[in-house]
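Only one structure is covered here, and it is reproduced in the block below.
Every protein chain of the complex appears in place save one, which is left out.
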Amino acid sequence: MTVLVVAERTGGRLAAASLDAIAVGISLAGTTAAVVGFAAGPGARESASDLGQYGLARVLVADDPSLEGAPPCAGAASVAAAADRVGADTILIGGTTYGRDLVARLAVKWKASAANGVTEVTPADGALRIRRPVFGGRATETRTLAGPRRVLSVRPHAFPPPPSAPASPTVEPLARPEDPAPLLGPKRTGVEATAAGLGPSLGDASIVVSGGRGVRTAENFHLVEELAAALGAAVGASRAVTDAGWRPGSFQVGQTGRSVSPQLYIAVGISGAIQHLVGMVSSRVIVAINSDASAPIFRVADYGIVGDLFQIVPALTAEIRRVRSA
Amino acid sequence: MEIVVCVRPVPEAETRLRVAPNGQTLDADGVKFVLAGYDESAVEQALLLKEAVAGSTVHVVACGPAPRTEEVLRASLALGCDRATWVEAPAEFAADSIRAAGAIAAVVRSPLPDLLLCGKQGGDDESGLFSGALGEHLGLPDLNYVTDLRWDAGTSRFRFQRATEAGAERWEAPAPLVVGLQQAWNDPRTAKLPNILKSRKATVAKVHADPSVPPGAGQPEKFELPAPRTGAKLIEYKTPEEAAQKLVRILREEAKVLP
Partner (left out) sequence: MPDFSLTPEQESLRDLARKFARTEMAPHAAECDRAARFPDEIYRKAYDLGLMNLNVPAEYGGSGLALFEQCLIVEELAYACGGMTTSVIANCLALEPIILGGSPEQKERFLKPFCAQYQFASFCLTEPSGGSDAGALRTLARREGDQYVLNGEKCFITNAPHASLYTVFATVDPSLRHRGITAFVVPRSTPGVTPGKDEEKMGHRASSTSTVRFEDVRVPVRDRLGADGEGFALAMRTLDQTRTPIGALATGIAQAALDHAAAYSLKRHSFGKPISEHQAIQIRLANMVQAVHAARLLTWHAAWAIDRGQRGTLESSIAKCFASDSALQVADEAIQTFGGYGYMKEYPVEKLLRDAKLTQIYEGANEIQRSVMARELLRAYA
(Lines give C-alpha, C1' and ligand atoms only; values in the text may rest on other atoms or scores of the structure.)
Protein backbone atom coordinates (compact mmCIF):
# COMPACT_ATOMS: atom_id res chain seq x y z
CA MET A 1 0.00 0.00 0.00
CA THR A 2 1.37 3.40 -0.97
CA VAL A 3 -0.13 6.53 0.53
CA LEU A 4 0.12 10.08 -0.69
CA VAL A 5 -0.44 12.64 2.07
CA VAL A 6 -1.41 16.10 0.89
CA ALA A 7 0.02 18.83 3.10
CA GLU A 8 -1.85 22.05 3.75
CA ARG A 9 -0.28 25.18 5.20
CA THR A 10 -1.91 27.68 7.48
CA GLY A 11 -0.29 30.50 9.36
CA GLY A 12 3.20 29.63 8.16
CA ARG A 13 3.17 26.02 9.27
CA LEU A 14 1.69 22.65 8.52
CA ALA A 15 -2.03 22.68 9.30
CA ALA A 16 -2.99 20.62 12.33
CA ALA A 17 -5.37 18.72 10.06
CA SER A 18 -2.43 17.61 7.91
CA LEU A 19 -0.85 15.98 10.96
CA ASP A 20 -4.01 13.90 11.32
CA ALA A 21 -3.60 12.78 7.72
CA ILE A 22 0.08 11.90 8.26
CA ALA A 23 -0.79 9.88 11.35
CA VAL A 24 -3.43 7.89 9.50
CA GLY A 25 -1.13 7.42 6.51
CA ILE A 26 1.67 5.99 8.62
CA SER A 27 -0.64 3.66 10.49
CA LEU A 28 -2.26 2.42 7.28
CA ALA A 29 0.97 1.90 5.33
CA GLY A 30 2.68 0.40 8.37
CA THR A 31 5.88 2.26 7.57
CA THR A 32 6.85 5.83 6.82
CA ALA A 33 8.69 4.51 3.79
CA ALA A 34 5.38 3.91 2.02
CA VAL A 35 4.04 7.37 2.80
CA VAL A 36 4.89 10.08 0.32
CA GLY A 37 4.20 13.72 0.98
CA PHE A 38 2.81 16.23 -1.45
CA ALA A 39 2.86 19.96 -1.04
CA ALA A 40 1.74 22.61 -3.49
CA GLY A 41 1.50 26.33 -3.73
CA PRO A 42 3.30 28.97 -1.67
CA GLY A 43 5.37 27.54 1.15
CA ALA A 44 5.45 24.09 -0.45
CA ARG A 45 9.16 23.66 0.24
CA GLU A 46 8.77 24.57 3.89
CA SER A 47 5.96 22.04 4.07
CA ALA A 48 8.30 19.44 2.61
CA SER A 49 10.79 19.85 5.43
CA ASP A 50 7.94 19.95 7.97
CA LEU A 51 6.73 16.60 6.61
CA GLY A 52 10.22 15.30 7.18
CA GLN A 53 9.79 15.91 10.89
CA TYR A 54 7.43 12.94 10.93
CA GLY A 55 9.74 10.60 9.08
CA LEU A 56 8.54 11.02 5.52
CA ALA A 57 11.43 10.28 3.20
CA ARG A 58 9.97 11.53 -0.04
CA VAL A 59 7.98 14.64 -0.82
CA LEU A 60 6.70 15.88 -4.15
CA VAL A 61 6.47 19.61 -4.46
CA ALA A 62 4.51 21.72 -6.94
CA ASP A 63 5.40 25.25 -5.91
CA ASP A 64 3.41 26.88 -8.61
CA PRO A 65 2.71 30.53 -7.79
CA SER A 66 -0.45 30.52 -9.91
CA LEU A 67 -2.13 28.44 -7.22
CA GLU A 68 -2.02 31.39 -4.82
CA GLY A 69 -5.57 32.62 -4.53
CA ALA A 70 -6.89 29.83 -6.76
CA PRO A 71 -9.80 27.63 -5.69
CA PRO A 72 -9.09 24.22 -4.11
CA CYS A 73 -10.32 22.48 -7.24
CA ALA A 74 -7.46 23.95 -9.26
CA GLY A 75 -5.00 21.83 -7.30
CA ALA A 76 -6.70 18.50 -7.91
CA ALA A 77 -4.83 17.71 -11.14
CA SER A 78 -1.45 18.12 -9.39
CA VAL A 79 -2.47 15.82 -6.58
CA ALA A 80 -3.66 13.19 -9.05
CA ALA A 81 -0.41 13.51 -11.02
CA ALA A 82 1.63 13.16 -7.84
CA ALA A 83 -0.32 10.10 -6.80
CA ASP A 84 0.25 8.53 -10.21
CA ARG A 85 3.96 9.41 -10.16
CA VAL A 86 4.54 7.56 -6.89
CA GLY A 87 2.09 4.77 -7.65
CA ALA A 88 -0.11 5.64 -4.69
CA ASP A 89 -3.34 3.75 -4.14
CA THR A 90 -4.55 5.99 -1.34
CA ILE A 91 -4.60 9.76 -0.97
CA LEU A 92 -5.06 11.26 2.49
CA ILE A 93 -5.89 14.89 3.19
CA GLY A 94 -6.71 16.82 6.36
CA GLY A 95 -10.46 17.34 6.83
CA THR A 96 -10.46 21.09 6.29
CA THR A 97 -12.70 22.99 3.90
CA TYR A 98 -9.82 22.75 1.42
CA GLY A 99 -9.25 19.05 1.98
CA ARG A 100 -12.90 18.09 1.81
CA ASP A 101 -13.37 19.85 -1.48
CA LEU A 102 -10.22 18.31 -2.94
CA VAL A 103 -11.48 14.83 -2.00
CA ALA A 104 -14.67 15.40 -3.97
CA ARG A 105 -12.80 16.55 -7.06
CA LEU A 106 -10.30 13.70 -6.87
CA ALA A 107 -13.02 11.10 -6.46
CA VAL A 108 -14.11 11.87 -10.01
CA LYS A 109 -10.83 12.98 -11.57
CA TRP A 110 -8.73 10.14 -10.15
CA LYS A 111 -11.61 7.61 -10.31
CA ALA A 112 -11.32 6.75 -6.65
CA SER A 113 -13.69 5.77 -3.87
CA ALA A 114 -13.98 8.71 -1.54
CA ALA A 115 -14.99 9.71 1.96
CA ASN A 116 -14.72 12.89 3.95
CA GLY A 117 -14.18 13.34 7.65
CA VAL A 118 -13.28 9.77 8.57
CA THR A 119 -12.60 8.97 12.22
CA GLU A 120 -11.35 5.41 11.70
CA VAL A 121 -9.66 3.67 8.79
CA THR A 122 -8.71 0.02 8.67
CA PRO A 123 -7.59 -2.22 5.82
CA ALA A 124 -10.16 -4.87 4.93
CA ASP A 125 -9.34 -7.48 2.32
CA GLY A 126 -7.62 -5.12 -0.05
CA ALA A 127 -10.24 -2.49 0.53
CA LEU A 128 -10.46 0.16 3.22
CA ARG A 129 -13.09 0.18 5.89
CA ILE A 130 -13.86 3.67 7.15
CA ARG A 131 -16.05 5.02 9.91
CA ARG A 132 -17.41 8.53 10.04
CA PRO A 133 -20.05 10.37 12.03
CA VAL A 134 -23.23 11.29 10.14
CA PHE A 135 -26.42 13.15 11.02
CA GLY A 136 -24.48 15.69 13.04
CA GLY A 137 -22.87 13.02 15.15
CA ARG A 138 -26.17 11.32 15.97
CA ALA A 139 -25.08 8.20 14.11
CA THR A 140 -21.96 6.59 12.69
CA GLU A 141 -21.62 4.91 9.35
CA THR A 142 -19.11 2.30 8.30
CA ARG A 143 -18.39 2.00 4.60
CA THR A 144 -16.13 -0.15 2.52
CA LEU A 145 -14.11 1.65 -0.08
CA ALA A 146 -13.27 -1.02 -2.60
CA GLY A 147 -11.44 -0.62 -5.88
CA PRO A 148 -7.80 0.14 -6.54
CA ARG A 149 -7.88 3.80 -5.45
CA ARG A 150 -9.15 5.67 -2.41
CA VAL A 151 -9.14 9.30 -1.43
CA LEU A 152 -9.99 10.32 2.11
CA SER A 153 -10.07 13.33 4.35
CA VAL A 154 -9.56 12.82 8.05
CA ARG A 155 -11.77 14.41 10.67
CA PRO A 156 -9.82 16.96 12.67
CA HIS A 157 -8.68 15.77 16.12
CA ALA A 158 -9.87 12.22 15.49
CA PHE A 159 -6.35 10.77 15.64
CA PRO A 160 -3.38 11.36 17.91
CA PRO A 161 -0.62 13.33 16.16
CA PRO A 162 2.12 11.31 14.50
CA PRO A 163 5.28 10.74 16.51
CA SER A 164 8.16 13.04 15.76
CA ALA A 165 10.87 11.24 13.72
CA PRO A 166 12.98 13.88 12.03
CA ALA A 167 14.30 12.98 8.60
CA SER A 168 15.51 14.87 5.57
CA PRO A 169 13.16 13.93 2.79
CA THR A 170 14.13 13.96 -0.85
CA VAL A 171 12.16 16.71 -2.51
CA GLU A 172 11.03 16.14 -6.09
CA PRO A 173 9.57 19.00 -8.07
CA LEU A 174 6.38 18.22 -9.90
CA ALA A 175 5.30 20.30 -12.86
CA ARG A 176 1.70 21.21 -12.41
CA PRO A 177 -0.35 19.57 -15.15
CA GLU A 178 -2.58 21.74 -17.23
CA ASP A 179 -5.95 22.23 -15.63
CA PRO A 180 -8.92 23.04 -17.76
CA ALA A 181 -8.73 26.82 -17.95
CA PRO A 182 -12.07 27.52 -16.20
CA LEU A 183 -10.72 26.13 -12.94
CA LEU A 184 -8.44 29.14 -12.57
CA GLY A 185 -11.32 31.56 -13.16
CA PRO A 186 -12.33 32.10 -9.52
CA LYS A 187 -9.93 34.34 -7.60
CA ARG A 188 -9.62 34.95 -3.91
CA THR A 189 -9.44 38.68 -3.43
CA GLY A 190 -9.03 38.88 0.32
CA VAL A 191 -9.40 37.24 3.70
CA GLU A 192 -10.83 38.72 6.83
CA ALA A 193 -9.76 36.78 9.84
CA THR A 194 -12.96 36.37 11.81
CA ALA A 195 -13.12 37.21 15.49
CA ALA A 196 -11.76 33.75 15.97
CA GLY A 197 -8.63 35.18 14.38
CA LEU A 198 -7.64 36.19 17.90
CA GLY A 199 -7.53 32.52 18.81
CA PRO A 200 -7.95 29.26 16.96
CA SER A 201 -10.85 29.04 14.53
CA LEU A 202 -13.99 27.14 15.45
CA GLY A 203 -13.43 24.33 12.99
CA ASP A 204 -9.77 23.87 13.88
CA ALA A 205 -9.79 24.31 17.63
CA SER A 206 -9.27 21.39 19.97
CA ILE A 207 -11.24 23.24 22.65
CA VAL A 208 -14.41 25.27 22.04
CA VAL A 209 -16.21 27.39 24.63
CA SER A 210 -19.72 28.43 23.57
CA GLY A 211 -22.18 30.79 25.20
CA GLY A 212 -25.95 30.75 24.99
CA ARG A 213 -29.05 32.63 26.00
CA GLY A 214 -28.15 32.18 29.69
CA VAL A 215 -25.42 34.79 29.24
CA ARG A 216 -28.33 37.26 29.02
CA THR A 217 -26.63 40.23 27.31
CA ALA A 218 -24.02 40.99 24.68
CA GLU A 219 -21.88 42.67 27.32
CA ASN A 220 -21.81 39.55 29.48
CA PHE A 221 -20.41 37.51 26.61
CA HIS A 222 -16.89 38.55 27.58
CA LEU A 223 -17.15 35.97 30.40
CA VAL A 224 -17.28 33.26 27.74
CA GLU A 225 -14.45 34.84 25.79
CA GLU A 226 -12.19 35.16 28.82
CA LEU A 227 -12.67 31.50 29.66
CA ALA A 228 -11.87 30.63 26.03
CA ALA A 229 -8.77 32.82 26.10
CA ALA A 230 -7.54 31.15 29.30
CA LEU A 231 -7.97 27.76 27.62
CA GLY A 232 -6.60 28.79 24.24
CA ALA A 233 -10.00 27.80 22.91
CA ALA A 234 -12.18 29.03 20.07
CA VAL A 235 -15.37 30.89 20.93
CA GLY A 236 -18.76 29.64 19.76
CA ALA A 237 -22.34 30.63 20.40
CA SER A 238 -25.82 29.19 20.25
CA ARG A 239 -28.35 30.45 17.76
CA ALA A 240 -30.08 32.51 20.45
CA VAL A 241 -26.90 34.56 20.77
CA THR A 242 -26.34 35.13 17.07
CA ASP A 243 -30.04 35.79 16.43
CA ALA A 244 -30.00 38.40 19.17
CA GLY A 245 -26.99 39.97 17.50
CA TRP A 246 -24.76 39.59 20.56
CA ARG A 247 -22.17 37.96 18.33
CA PRO A 248 -22.00 37.54 14.53
CA GLY A 249 -23.41 34.50 12.75
CA SER A 250 -19.89 33.14 12.17
CA PHE A 251 -19.83 32.20 15.87
CA GLN A 252 -22.84 29.95 15.61
CA VAL A 253 -22.47 26.27 16.42
CA GLY A 254 -25.36 24.08 15.38
CA GLN A 255 -27.46 22.89 12.54
CA THR A 256 -27.65 26.31 10.95
CA GLY A 257 -24.08 27.19 11.85
CA ARG A 258 -20.88 25.20 12.10
CA SER A 259 -20.47 21.64 13.23
CA VAL A 260 -17.52 21.20 15.54
CA SER A 261 -15.95 18.15 17.12
CA PRO A 262 -13.22 19.35 19.44
CA GLN A 263 -11.60 17.35 22.21
CA LEU A 264 -13.40 19.51 24.74
CA TYR A 265 -16.61 21.49 24.30
CA ILE A 266 -17.78 23.73 27.13
CA ALA A 267 -21.40 24.93 26.85
CA VAL A 268 -22.09 27.97 29.00
CA GLY A 269 -25.71 28.95 29.54
CA ILE A 270 -26.86 26.81 26.61
CA SER A 271 -30.06 24.85 27.16
CA GLY A 272 -29.28 22.37 24.38
CA ALA A 273 -31.94 22.66 21.71
CA ILE A 274 -31.58 19.87 19.13
CA GLN A 275 -30.58 22.61 16.70
CA HIS A 276 -27.46 23.24 18.77
CA LEU A 277 -26.79 19.66 19.80
CA VAL A 278 -26.35 18.37 16.25
CA GLY A 279 -23.49 20.81 15.81
CA MET A 280 -21.45 19.73 18.83
CA VAL A 281 -22.61 16.34 20.05
CA SER A 282 -19.69 14.54 18.40
CA SER A 283 -17.22 16.48 20.55
CA ARG A 284 -15.10 14.08 22.58
CA VAL A 285 -15.81 15.55 26.02
CA ILE A 286 -18.71 17.90 26.70
CA VAL A 287 -19.04 20.10 29.78
CA ALA A 288 -22.27 21.99 30.51
CA ILE A 289 -22.67 24.91 32.87
CA ASN A 290 -26.31 25.87 33.31
CA SER A 291 -28.62 27.00 36.09
CA ASP A 292 -31.46 24.72 34.94
CA ALA A 293 -30.79 21.14 35.99
CA SER A 294 -33.43 19.87 33.58
CA ALA A 295 -31.82 21.54 30.53
CA PRO A 296 -31.35 18.99 27.70
CA ILE A 297 -27.66 19.92 27.46
CA PHE A 298 -27.03 17.85 30.60
CA ARG A 299 -28.26 14.75 28.82
CA VAL A 300 -25.48 14.93 26.20
CA ALA A 301 -22.80 16.39 28.46
CA ASP A 302 -20.18 14.24 30.17
CA TYR A 303 -19.75 16.64 33.07
CA GLY A 304 -22.12 19.24 34.37
CA ILE A 305 -22.18 22.08 36.84
CA VAL A 306 -25.66 23.19 37.82
CA GLY A 307 -25.32 26.74 38.98
CA ASP A 308 -25.07 30.41 38.26
CA LEU A 309 -22.74 30.87 35.32
CA PHE A 310 -21.95 34.40 36.45
CA GLN A 311 -20.23 32.87 39.48
CA ILE A 312 -18.98 29.60 38.04
CA VAL A 313 -17.39 30.87 34.84
CA PRO A 314 -15.15 33.54 36.42
CA ALA A 315 -14.07 31.01 39.02
CA LEU A 316 -13.28 28.50 36.29
CA THR A 317 -11.32 31.08 34.29
CA ALA A 318 -9.30 31.96 37.39
CA GLU A 319 -8.65 28.31 38.18
CA ILE A 320 -7.44 27.58 34.67
CA ARG A 321 -5.13 30.60 34.72
CA ARG A 322 -3.81 29.44 38.07
CA VAL A 323 -3.14 25.92 36.81
CA ARG A 324 -1.60 27.14 33.59
CA SER A 325 0.77 29.50 35.33
CA ALA A 326 1.77 26.92 37.92
CA MET B 1 -29.24 34.12 -15.74
CA GLU B 2 -29.86 30.38 -15.86
CA ILE B 3 -29.55 28.91 -12.39
CA VAL B 4 -29.67 25.23 -11.49
CA VAL B 5 -30.17 24.37 -7.85
CA CYS B 6 -29.58 20.79 -6.74
CA VAL B 7 -31.51 19.58 -3.71
CA ARG B 8 -31.86 16.31 -1.89
CA PRO B 9 -34.45 14.82 0.44
CA VAL B 10 -33.19 14.15 3.96
CA PRO B 11 -34.99 12.99 7.10
CA GLU B 12 -36.47 15.95 8.96
CA ALA B 13 -34.34 17.18 11.82
CA GLU B 14 -36.51 15.77 14.61
CA THR B 15 -36.42 12.24 13.19
CA ARG B 16 -35.63 9.59 15.75
CA LEU B 17 -32.93 7.67 13.92
CA ARG B 18 -33.29 3.90 13.67
CA VAL B 19 -31.11 1.27 12.06
CA ALA B 20 -32.54 -0.63 9.09
CA PRO B 21 -33.05 -4.38 9.57
CA ASN B 22 -29.99 -5.10 7.39
CA GLY B 23 -27.90 -3.05 9.83
CA GLN B 24 -26.30 -1.14 6.99
CA THR B 25 -28.29 2.05 6.64
CA LEU B 26 -30.79 4.32 8.29
CA ASP B 27 -34.23 2.76 8.52
CA ALA B 28 -36.24 5.00 6.20
CA ASP B 29 -39.53 3.32 7.06
CA GLY B 30 -41.98 5.92 8.33
CA VAL B 31 -39.37 8.68 8.11
CA LYS B 32 -40.52 12.01 6.77
CA PHE B 33 -38.17 13.43 4.17
CA VAL B 34 -37.78 17.15 3.66
CA LEU B 35 -35.56 19.67 1.94
CA ALA B 36 -32.31 19.81 3.91
CA GLY B 37 -31.54 23.07 5.69
CA TYR B 38 -28.41 23.46 3.56
CA ASP B 39 -30.52 23.03 0.45
CA GLU B 40 -33.09 25.54 1.68
CA SER B 41 -30.26 28.06 1.81
CA ALA B 42 -29.29 27.12 -1.74
CA VAL B 43 -32.86 27.53 -3.00
CA GLU B 44 -33.12 30.85 -1.18
CA GLN B 45 -29.86 31.97 -2.78
CA ALA B 46 -31.12 30.99 -6.22
CA LEU B 47 -34.34 32.93 -5.69
CA LEU B 48 -32.48 36.02 -4.41
CA LEU B 49 -30.32 35.99 -7.54
CA LYS B 50 -33.37 35.50 -9.72
CA GLU B 51 -34.98 38.52 -8.10
CA ALA B 52 -31.81 40.57 -8.51
CA VAL B 53 -31.05 39.66 -12.13
CA ALA B 54 -33.94 40.25 -14.51
CA GLY B 55 -34.86 37.41 -16.82
CA SER B 56 -33.37 34.70 -14.63
CA THR B 57 -34.83 31.26 -14.26
CA VAL B 58 -34.31 28.73 -11.50
CA HIS B 59 -34.32 25.06 -12.39
CA VAL B 60 -34.39 22.70 -9.43
CA VAL B 61 -32.97 19.20 -9.86
CA ALA B 62 -32.88 16.23 -7.51
CA CYS B 63 -31.77 12.63 -7.81
CA GLY B 64 -33.51 9.91 -5.82
CA PRO B 65 -36.47 7.61 -5.37
CA ALA B 66 -40.22 8.21 -5.21
CA PRO B 67 -41.97 9.77 -3.43
CA ARG B 68 -39.51 11.76 -1.35
CA THR B 69 -37.57 13.21 -4.28
CA GLU B 70 -40.64 14.47 -6.06
CA GLU B 71 -41.85 15.96 -2.78
CA VAL B 72 -38.73 18.08 -2.22
CA LEU B 73 -38.90 19.21 -5.83
CA ARG B 74 -42.50 20.34 -5.35
CA ALA B 75 -41.50 22.05 -2.12
CA SER B 76 -38.84 23.92 -4.10
CA LEU B 77 -41.39 24.90 -6.75
CA ALA B 78 -43.66 26.20 -3.99
CA LEU B 79 -40.79 28.38 -2.81
CA GLY B 80 -40.52 29.94 -6.26
CA CYS B 81 -38.34 27.78 -8.52
CA ASP B 82 -39.50 27.88 -12.13
CA ARG B 83 -39.15 24.27 -13.18
CA ALA B 84 -38.15 20.94 -11.74
CA THR B 85 -36.41 17.83 -12.99
CA TRP B 86 -36.50 14.58 -11.10
CA VAL B 87 -33.59 12.25 -11.91
CA GLU B 88 -35.18 9.06 -10.71
CA ALA B 89 -32.84 6.58 -9.05
CA PRO B 90 -33.01 4.04 -6.24
CA ALA B 91 -32.20 5.30 -2.75
CA GLU B 92 -28.84 3.45 -2.70
CA PHE B 93 -27.83 5.12 -5.96
CA ALA B 94 -28.74 8.60 -4.78
CA ALA B 95 -27.15 8.09 -1.36
CA ASP B 96 -23.78 8.03 -3.13
CA SER B 97 -23.23 11.78 -3.66
CA ILE B 98 -20.58 11.23 -6.29
CA ARG B 99 -22.87 8.99 -8.30
CA ALA B 100 -25.82 11.36 -7.86
CA ALA B 101 -23.62 14.24 -9.04
CA GLY B 102 -22.73 12.23 -12.13
CA ALA B 103 -26.36 11.50 -12.91
CA ILE B 104 -27.36 15.11 -12.41
CA ALA B 105 -24.40 16.37 -14.45
CA ALA B 106 -25.67 14.35 -17.41
CA VAL B 107 -29.02 16.13 -17.16
CA VAL B 108 -27.77 19.71 -16.79
CA ARG B 109 -24.75 19.49 -19.11
CA SER B 110 -26.29 21.03 -22.19
CA PRO B 111 -26.90 23.79 -22.27
CA LEU B 112 -24.69 24.60 -19.28
CA PRO B 113 -26.37 27.01 -16.87
CA ASP B 114 -24.55 30.06 -15.53
CA LEU B 115 -24.64 28.84 -11.97
CA LEU B 116 -25.17 25.52 -10.22
CA LEU B 117 -26.01 25.74 -6.54
CA CYS B 118 -26.27 23.14 -3.81
CA GLY B 119 -25.92 22.88 -0.05
CA LYS B 120 -22.41 22.59 1.35
CA GLN B 121 -23.06 18.97 2.32
CA GLY B 122 -25.90 16.49 2.55
CA GLY B 123 -28.02 17.13 5.60
CA ASP B 124 -27.83 13.41 6.36
CA ASP B 125 -24.50 11.87 5.38
CA GLU B 126 -22.61 15.17 5.49
CA SER B 127 -20.32 13.77 2.84
CA GLY B 128 -19.47 17.16 1.36
CA LEU B 129 -18.75 15.37 -1.91
CA PHE B 130 -21.51 16.67 -4.15
CA SER B 131 -20.39 20.12 -5.29
CA GLY B 132 -16.84 19.06 -6.05
CA ALA B 133 -17.97 15.96 -7.91
CA LEU B 134 -20.52 17.96 -9.90
CA GLY B 135 -17.86 20.51 -10.81
CA GLU B 136 -15.43 17.82 -11.88
CA HIS B 137 -18.08 16.02 -13.92
CA LEU B 138 -18.91 19.25 -15.73
CA GLY B 139 -15.34 20.57 -16.00
CA LEU B 140 -16.34 23.64 -13.99
CA PRO B 141 -14.74 25.19 -10.94
CA ASP B 142 -16.54 24.67 -7.66
CA LEU B 143 -16.37 26.63 -4.45
CA ASN B 144 -17.90 25.27 -1.28
CA TYR B 145 -18.80 26.84 2.09
CA VAL B 146 -19.98 29.96 0.29
CA THR B 147 -22.03 32.77 1.82
CA ASP B 148 -23.41 36.02 0.50
CA LEU B 149 -23.28 35.27 -3.23
CA ARG B 150 -24.04 38.19 -5.56
CA TRP B 151 -23.82 38.86 -9.27
CA ASP B 152 -21.91 41.95 -10.25
CA ALA B 153 -23.34 42.88 -13.64
CA GLY B 154 -20.68 45.57 -14.18
CA THR B 155 -17.79 43.11 -14.20
CA SER B 156 -19.85 40.02 -15.10
CA ARG B 157 -18.52 38.27 -12.02
CA PHE B 158 -20.04 36.48 -9.08
CA ARG B 159 -18.81 37.93 -5.80
CA PHE B 160 -19.07 35.93 -2.63
CA GLN B 161 -17.50 34.95 0.61
CA ARG B 162 -16.29 31.60 1.87
CA ALA B 163 -16.25 30.53 5.47
CA THR B 164 -12.95 28.70 5.92
CA GLU B 165 -10.49 28.00 8.69
CA ALA B 166 -8.69 31.20 7.73
CA GLY B 167 -11.76 33.35 8.27
CA ALA B 168 -14.09 34.96 5.78
CA GLU B 169 -12.50 34.82 2.35
CA ARG B 170 -13.66 37.16 -0.39
CA TRP B 171 -13.90 35.71 -3.88
CA GLU B 172 -14.90 36.61 -7.39
CA ALA B 173 -15.56 34.25 -10.26
CA PRO B 174 -16.99 34.32 -13.78
CA ALA B 175 -19.88 32.12 -14.84
CA PRO B 176 -20.35 29.23 -15.20
CA LEU B 177 -19.65 28.10 -11.66
CA VAL B 178 -20.62 25.44 -9.13
CA VAL B 179 -21.27 26.73 -5.63
CA GLY B 180 -21.94 24.91 -2.34
CA LEU B 181 -23.78 27.10 0.13
CA GLN B 182 -23.08 27.47 3.80
CA GLN B 183 -26.39 27.34 5.63
CA ALA B 184 -27.92 30.18 7.61
CA TRP B 185 -26.32 33.24 6.13
CA ASN B 186 -29.66 33.88 4.47
CA ASP B 187 -33.06 33.41 6.02
CA PRO B 188 -34.91 30.96 3.78
CA ARG B 189 -38.47 31.99 2.98
CA THR B 190 -41.52 29.88 3.76
CA ALA B 191 -43.71 28.79 0.89
CA LYS B 192 -47.09 30.50 0.86
CA LEU B 193 -50.25 28.47 0.89
CA PRO B 194 -51.42 29.39 -2.64
CA ASN B 195 -47.97 28.55 -4.01
CA ILE B 196 -48.08 25.17 -2.27
CA LEU B 197 -51.39 24.47 -4.00
CA LYS B 198 -49.94 25.57 -7.34
CA SER B 199 -46.83 23.43 -6.88
CA ARG B 200 -49.00 20.33 -6.46
CA LYS B 201 -50.35 20.83 -9.97
CA ALA B 202 -47.05 21.85 -11.56
CA THR B 203 -45.19 19.54 -13.92
CA VAL B 204 -42.12 17.79 -12.61
CA ALA B 205 -40.06 16.49 -15.52
CA LYS B 206 -38.82 12.99 -14.88
CA VAL B 207 -35.75 11.27 -16.32
CA HIS B 208 -34.10 8.06 -15.25
CA ALA B 209 -30.63 8.23 -13.79
CA ASP B 210 -28.04 6.72 -16.08
CA PRO B 211 -27.24 3.41 -14.36
CA SER B 212 -23.78 3.34 -15.92
CA VAL B 213 -22.61 6.28 -13.79
CA PRO B 214 -20.03 4.62 -11.51
CA PRO B 215 -20.35 4.77 -7.72
CA GLY B 216 -17.78 6.75 -5.80
CA ALA B 217 -18.56 6.78 -2.12
CA GLY B 218 -18.09 3.09 -1.33
CA GLN B 219 -20.53 0.54 0.00
CA PRO B 220 -22.45 1.00 3.23
CA GLU B 221 -21.54 -1.72 5.67
CA LYS B 222 -22.93 -0.65 9.01
CA PHE B 223 -25.08 2.12 10.46
CA GLU B 224 -24.80 2.57 14.20
CA LEU B 225 -26.38 4.74 16.82
CA PRO B 226 -24.25 5.77 19.74
CA ALA B 227 -24.98 4.20 23.09
CA PRO B 228 -27.36 6.64 24.74
CA ARG B 229 -25.45 9.16 26.80
CA THR B 230 -26.27 8.49 30.36
CA GLY B 231 -26.35 12.15 31.24
CA ALA B 232 -23.78 14.41 32.75
CA LYS B 233 -21.86 13.54 35.85
CA LEU B 234 -22.85 16.51 37.98
CA ILE B 235 -20.18 18.15 40.06
CA GLU B 236 -21.18 18.76 43.66
CA TYR B 237 -19.83 21.88 45.27
CA LYS B 238 -20.33 24.45 47.98
CA THR B 239 -18.58 27.40 46.40
CA PRO B 240 -17.98 28.36 42.76
CA GLU B 241 -14.24 28.03 43.44
CA GLU B 242 -14.72 24.45 44.57
CA ALA B 243 -16.74 23.68 41.43
CA ALA B 244 -13.99 25.15 39.26
CA GLN B 245 -11.23 23.20 41.02
CA LYS B 246 -13.12 19.93 40.78
CA LEU B 247 -13.92 20.41 37.10
CA VAL B 248 -10.36 21.30 36.14
CA ARG B 249 -9.03 18.29 38.05
CA ILE B 250 -11.48 15.98 36.26
CA LEU B 251 -10.68 17.44 32.84
CA ARG B 252 -6.95 16.94 33.44
CA GLU B 253 -6.86 13.63 35.25
CA GLU B 254 -9.98 11.74 34.24
CA ALA B 255 -10.93 13.05 30.79
CA LYS B 256 -7.35 13.99 29.93
CA VAL B 257 -8.40 16.84 27.67
CA LEU B 258 -6.37 19.51 29.45
CA PRO B 259 -2.61 19.41 29.84
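For clarity, chains are labelled A and B in written order, and residue numbers in each chain start from 1.
We adopt the following convention: a contact is a pair of C-beta atoms (placed from the backbone, for glycine too) under 8 Å apart; a residue touches a chain by one contact, two chains touch by 3 or more.
Bear in mind that the values here come from a model prediction, so they are computed numbers and not experimental data.
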{"item": "Where the missing chain makes contact, among the chains that are shown", "value": "B"}
{"item": "Touch criterion as defined above, residue of B:191, B:207, B:234 or B:255 at the omitted chain", "value": "B:191"}
{"item": "Interface residues of chain B (partner: the chain not displayed)", "value": "34, 67, 71, 74-75, 78, 190-194, 196-197, 199-200"}
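Note that only the chains that are shown with their structure count from here on.
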{"item": "Rounded Å distance, chain A centre to chain B centre (Cα mean)", "value": "20"}
{"item": "Complex contact set, residues of chain B against chain A", "value": "11, 13-14, 17, 26, 37, 97-98, 101-102, 124-133, 135-137, 139-145, 162-174, 176-177, 183-185, 214-226, 229, 231-235, 237, 239-241, 243-245, 247-248, 250-252, 255, 257-258"}
{"item": "Interfacial residue positions of chain A with respect to chain B in the complex", "value": "10, 15, 71, 73-74, 76, 96-98, 100-105, 107-109, 111-117, 129-130, 133-146, 180, 182-194, 196-197, 201, 203-204, 207, 231, 249-250, 252, 255-259, 263-264, 274-275, 278, 284-288, 293, 298-308, 311-312, 314-316, 318-320, 323"}
